[in-house]
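The complex appears here minus one protein chain, its other protein chains still in place.
Up next is subunit A:
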């Protein structure tokens, strides 16, 4: 059998010989050759095949790979990463409250932990395998032989490395000859250029440099102050087309974005101003134009609370002043009926009685409490039965205005009580006032007897009450006097020593 080694030997004097390969045509001959090589004691050997030949590791004496251990470590790292990441992110650093679920909820964290386990383990298997194989490696001495190209097609090769302890060129060739190989060849040094072609490096550098540009542009844009508007690819509703208060616009001739009321128009809710204010606006407009306009404006938008408040102060002051020139409505604009008065009674009971008392005498629970606390700043609520609050001195409109806007310590109730209910309260207050001055003539004959009986009872009770109160007051006064005396004595006892 002719080996081509002899022919190439002379040419390859100056080239390093890495080892010897022998070619085989079938799997069976390859396996037989591998066993022979192994039995001859060679260890630095390898077999090359177009597919994974099962059993060749035993035939060649290849130890099992440690790849599974690498993969196991990677997989466990993946599990730990997944769990710790989720526990840290959702349980500790940024806990979400989602329908009462626990922050650290392991069952919910399993899917992501599982996926990361698989991902990391797969990376371990993939990259670990290439790393253990020493790939990618584009230069390999065995590739120098053109015949070796068929290893990825239909040929099988066995290789013995020259660094093997038992290596001896002639004995290896003899051994291969015995295995029936038709082609035995020395593996020579790869003399193809070691350097990567210059154009490839240039292209690579250019591409890398170009790819950095967008990033640099973005970074530069993020730190630069510029008077020009930002460059926006996607607007993301960053700019609203609506105008803010006091902004300019090109839409109107006066360049104002805020529009004034159109002259001569009546805004919604402005129609029945008398009903809403208790003031005869027409009469007011004649004597105090600006104030009437202000009231109109204030009611134009009831939501403008601040403006409303400003107006309240304005209206409250003149109401309290002696020189009240406001043309108050003197008649309740609502039709007086039993129903209206009952409604007024109900509303009075809810809002007014706490201070003014159920009977309007000004001795409600709040007042009694304040008296008890001896609150220094307390201004007692008016008794609604004083002369100055009667209809002839205090017009219905003014009473309505007081309910709406408050007076002295009394807050305005405009926000709590509807306009029509305020008028109902006015009606009830008038009824309450007239009840205190009712004579027995006004009582219908059928009720007279009962009322008289009640009257005597109440009078008796009131008398008893007054006596008890007087007694209590006297006792208290005496006690206070005694205490004062004691205090004075104590003070006197102190002074000499001082």
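Miscellaneous remarks
Everything that follows uses one rule, which is that a contact is a pair of C-beta atoms (placed from the backbone, for glycine too) under 8 Å apart; a residue touches a chain by one contact, two chains touch by 3 or more; residues count from 1.
What we mean here is this: contacts and distances are computed from a predicted model.
The listed options are "3-methyl-2-oxobutanoate dehydrogenase subunit VorB", "Putative RNA polymerase sigma factor", "Polysulfide reductase, NrfD" or "Amino acid ABC transporter permease", and the UniProt record of the chain not shown names that protein "Polysulfide reductase, NrfD". Checked against the hidden chain, the listed residues A:236, A:335 or A:441 yield one contact partner: A:236.
The missing chain, though absent from the display, is touched by one residue of A:153, A:335 or A:392; that residue is A:153. When the missing chain is restored to the complex, the residue among A:109, A:348, A:394 or A:423 that touches it is A:109.
Panel shows subunit A; residues 27-28, 46-54, 56-57, 60, 62, 64-65, 67-68, 71, 85-86, 89-90, 93-94, 96, 98, 101, 105, 108-109, 111-112, 114-116, 118-119, 121-123, 125-126, 128-130, 132-133, 135-140, 142-143, 149-154, 157, 233-234, 236 of it touch the chain omitted from the view.
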